[in-house]
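Only one protein chain is missing; all other protein chains are in place.
And then chain A:
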Amino acid sequence: MVKYFCNSTDIRSTWDHVVSAFWQRYPNPFSTHVLTEDVVYREVTADHRLLSRRLLMKTNRLPRWAEHFFPSGMSRSVYIIEDSIVDPVNRSLTTYTWNLNHTTLMSVEERCVFQDSLEQPASTQLKREAWISSSIYGFSRPIQEFGLARFKSNQVKAMKGLEYALSNLQGETPQRLLRDTVKDASEKAKEAAKTLASATVPQKPQQYV
């Protein structure tokens, strides 16, 4: 039994920025479960599209009740393939991601299409679809529900990670987790500056491509 899941969101960045950030979204504060990242294939086609394959290794976090049913020697790592096509002429990025191993336990496939938003200016529409299935007889339902819940949680993390990468790219203050730390640090710095007699020199914010 396959569970199908789809949604659509708008990202408040241009398509060019989103696609550039797509390659730079690891590591980020929300991706601690992603241990390694490698481009293992890349090709520019005759019609100027970029085909890429990325191999990711993630930790496999199973709830206790699920660990029970699997051999203790089973690899704690999940290998994931992310194939993608960047079409700069039609301004679309299509990605297809699926796990290479642990497929008996659970197979998660996701297709994402990033295109210029038709509704919001300078925004990118993301259409996501996912297919989640488990072939373990008798345990399919709870495992699929778990898989779906983890997938949704990972999707949230993935979006936060992409937004993090986008804000770094655009030279803004890194958002979310770092924002409060930065505010505190900058407040403390201002305080320290006021109490000293020496002249202060404002530092130019670093620019990141």
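A few points about this structure:
In the analysis below, a residue touches a chain if its C-beta (ideal position, glycine included) is under 8 Å from a C-beta of that chain, and two chains touch if they have at least 3 such contacts; residues count from 1.
Just so it is clear, contacts and distances are computed from a predicted model.
Remark: of the listed names "TP53 regulated inhibitor of apoptosis 1", "Protein BYPASS-related protein", "glutathione transferase" or "Nuclear cap-binding protein subunit 2", the one matching the undisplayed chain in UniProt is "TP53 regulated inhibitor of apoptosis 1". Touch with the hidden chain on the side of chain A covers residues 6, 16, 19-20, 23-24, 26-27, 34-42, 44, 48, 50-51, 53, 55, 57, 79, 81, 83, 85-86, 88-89, 96, 98, 100-101, 109, 111, 113, 127, 129, 131, 168, 173-174, 178, 181-182, 185-186, 189-190, 192-193, 196, 198, 200-203, 205-206, 208-209.
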